[in-house]
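In this view, the complex is presented without one of its protein chains, the others remaining in place.
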Amino acid sequence: MLSQQLVNGLVLGSTYALFALGFTLIFGVLRVINLTYGFYFSIGAFVALTVAREFGATIWVALPVGALSAGVVAVVADWILLTRLRRAKAGELASLMVTLGAVLALYSLMAVFIGTDIQRFPFGFVDNTAIEFGGIRISLVQMLIVGTTFVLVAVLFLLLQRTKLGLMIRALAENEDAARLMGINVGLTVAAVSFLSGTLGGAAGVLIGLNFNAIQPFMGEHMMLRGFAVIIIGGLGDIRGALIAGVLLGVLEVLTAGYISSNAKEAVAFTILVLTLWFRPVGLFGRAQAKRA
Amino acid sequence: MSRLLSRVGAAALGSLMGASLLATPVMAQQTVTVGAIEILSGPSAAYGTAIKGGLELAMDEINAAGGVLGGKKLALIVEDSAGNKDQAVNAARKLVGRDKVPVVIGPTLSNEMFAVGPVTNDRKVVTIGTSTTAKGITELGPYIFRTALPESDVVPVTLKTAKEKFGVKTIAMMYANDDAFSKSGFDSMKAAAEQLGLTIATIETFGSKDADFSAQLTKIKGLNVDAITISALVEPISGVVLQARQLGIPASVRFIGGNGANSPKLGEIAGAAADGLLVGSPWFIAKKGETNEKFVSTYKQRYGKDPDQFAAQAYDTMYIVAKAIDTAGAADSEKIREALYKTDFNGVMGPFTFTEGRDPASNEGVVVLSMKNGRFEILE
Partner (left out) sequence: MDGMTMAEWLDDFLFTYETLIHALGVNGLLALSMYCVMAVGQLSLGQAAFMGIGAYTGALLTLNLGLPFWLVLPLSALAPAVVALVIGGPTLRLSGVYLAISTIALGEVLRVLYINAEWLTGGALGLSGIPRKADLWLIYLLLFLAVLGFWAVGRSKIGRAMEAMREDEAVAGVMGVNLPVYKMGALVVSAMLAGLAGCLTAHSNSFIGPNEFGFEMAVTILSFALLGGIGTPIAPVIGALVLTSLPEILRPLQDFRLVINGLIIVVAVLFLPRGVIPFRLRRAP
């Protein structure tokens, strides 16, 4: 049973990590607490759902369509909401509030048009089979999630470290003014980060919505609190951190529920979060940042 | 600028509230208005919308047949609580304080009733829960009634049937620990299980909004139980059931659900994974009898979908209220209260009377249903 629980933890943890990837990117690079991220998650899932239901698309079509739509929405929304604040160099508080208000409005708007009932992908959208070996059982979707998470982490890492765009993003994260002075097109870079982050969120929405068979407008909101925990424990802006923290959290939650008590499961993420903040606020991989004036 | 905005806002608030008060509709002498508080938006809206459907269908039929109190029309004001306790209370206050209804039907969830009940009871307004099944509802006060069979009456029947029919001896129990209805249902299940001498292998909890139950289910799988009881709202139940089959818990290990499972949504979301789930219900769509068959077909015609237990209970309740108004001879809460005690009604739920404690008197009509292919069937 332990091995199955570990697999459960790995899968759950991958969902957390997958969700956190885009979130940590936005937070770490743009220094904005972008609560609308949860909305991109929901939108990605819904677009994919619609495409699957109305046009009979398979997952190989629905997933990228959902993800990319979320990316586009992200660019637009971030531009509307955050440009002004960034120009005025308003603090994190302002971005927190504006995105909070926006996401509240957006979720509710979505609920008005789509309804709050839980929906699911059509039966048979993805093959339901699972493989069993050595007392472990894992389904295709679950393997897809774990696989995608690891692949995305690798791709993102390479993008940030090896490409010109990645360089621009990292420069922006270090110091926006200096980057601008060096000739980096800040507006374009920011848009790129928004797009990336939104796409990642959307992809997460599709896969996670598929795994748990539960798609409803507020699904992003539920993940957000865990998302905070993951990105802080992992270190803001650090991709590897998001992966490791996510998986770690997933495994710990599952083991707590399985071997201690399912009552305590809820508290695991937050307890670790609080402990991290008290004793190692930068997280596993964060760099100690000078406090922004 | 914000001060100006705030001042403008305050003035607007004041005048809006004033205006809306002055616009209190003059109670037409030709109508008897009854109030209802239901969840019409947000999660759990499925329950509230079904209830509203049942109420309105009954109301229209009653009016077509001549109304109440010798020709007066029965009217209904439905307020949305959105599942929010405070909003439910505000809605109750509005119905009682402004609209002056003699009877309030609802609210939908037990949680809400615990907040609303004391308020309406204080004002001596009859309040009837059609879907509130937790423990302690009618104890809130002498004006609080309920037509929904409490879990403590239904669950023992379901468990007993499981034991006798399927030889269930060892069970695992699951419930949502952050919701009053689910917890209360679990308490009833546990008591019933102990009374029947079943062995409880483990008790696992989860949150109503959780999506991952793999840890709990893997643990349960390792214990080789005969059945799993589950007390929660329909959405988490669907998630649990789906994941259970995904993890390889065989279909021979049945799920036994509380009242939350009594919704067609279970089949919609969980599909084949829910096959074999047992749930006790005071009503069943294919129940034989002219009243029920007519109700089912009229409901389907009007709303384009099958009624569920919530709609059925609401439908009967509206008739019960109308009859009580007639017996009382006036749209007076006190008289209606006394009339309700004398209720002797035969509806889609079967014969109905109230106990001294204002609960439904009999659980004879409870049937055990089993899910198959996304629909409920009577367990033979």
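Labels for the chains are A and B, by order of writing; each one numbers its residues from 1.
Convention: contacts are C-beta pairs under 8 Å (C-beta built on N, C-alpha and C of every residue); 3 or more make two chains touch, one makes a residue touch a chain.
Remember, predicted model here, so these are calculated numbers, not experimental data.
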| item | value |
| --- | --- |
| Visible chains that the absent chain touches, using the contact criterion stated earlier | A, B |
| Selected residue (touches chain absent from view) among B:L69, B:A180 or B:I200 | B:A180 |
| Residue in contact with the excluded chain [from B:R93, B:K124 or B:K160] | B:R93 |
| Contact footprint on chain A, counting only the chain that is left out | 33, 81, 84-85, 87-94, 96-98, 100-109, 111-112, 225, 228-229, 232, 263-264, 266-267, 270-271, 273-274, 277-279, 281, 291-293 |
| Residues in chain B touching the chain absent from view | 1-3, 5-6, 9-10, 12-13, 16-17, 21-22, 24, 26-27, 40-41, 80, 85-87, 89-90, 93-94, 96-98, 111, 114-115, 118-119, 123, 134, 136, 176-180, 182-184 |
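Here is the rule we go by: only the chains that are shown with their structure count from here on.
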| item | value |
| --- | --- |
| Inter-chain centre distance, chain A versus chain B - centres from mean C-alpha coordinates, in Å | 36 |
| Residues of chain B that touch chain A when the two form their complex | 41-43, 45-46, 177, 204-207, 209, 211-212, 214-216, 218-219, 221-222, 235, 238-239, 242-243, 246-248, 265, 269-272 |
| Chain B contact footprint on chain A (complex, rising order) | 1, 4-5, 8-9, 11-12, 15, 111, 115-118, 120, 123, 128, 130, 132, 137, 139, 208, 212-214, 216, 218, 222, 253-258, 262-263, 265-266 |
